[in-house]
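With one protein chain removed, the remaining protein chains of the complex are shown where they sit.
Then we have chain A:
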């Protein structure tokens, strides 16, 4: 029998732990569990405990749903668990951590590209008008 995805609860006390996303969906349908595992384990191996879930596909209300068990996350952080960047980003957006630098970076890069696109559009329109006139 396969171990449960919600966690076996078994771990080595002195091994490093990591809170990470573990892909649970199927082909073309990503879905992630936020789980705490031993740091050197593969994502396909049994986890210690599931701490939440993350659905990266927006639903009909254009929401990406995240569930977090903050109490247990606190517990594992107290135990000195490492947090992987994607999880840190999610926790930052949820207000549990400070906003992750990568979130800031993607935000300002997106802003920049958007502004550039707008400038391009305006230029194109101007060029059109000049040719028409």
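Going forward, a residue touches a chain if its C-beta (ideal position, glycine included) is under 8 Å from a C-beta of that chain, and two chains touch if they have at least 3 such contacts; residues count from 1.
The rule is short, and it goes like this: contacts and distances are computed from a predicted model.
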In UniProt, out of "N-acetyltransferase domain-containing protein", "Peptide chain release factor PrfB2, chloroplastic isoform X1", "Small ribosomal subunit protein mS26" or "Ras-related protein RHN1", the chain dropped from the view is recorded as "Small ribosomal subunit protein mS26"
Would you indicate which residue among A:29, A:74 or A:128 is in contact with the undisplayed chain? A:74
May I ask which residue of A:15, A:65, A:105 or A:122 touches the chain that does not appear here? A:105
Have a look at A:42, A:60 or A:132 and name the one touching the chain we're not showing. A:42
Across the whole complex, list the residues on chain A that are touched by the chain not included here. 2-3, 8, 10, 23, 42-46, 74-75, 77-80, 88, 97-101, 104-105, 108
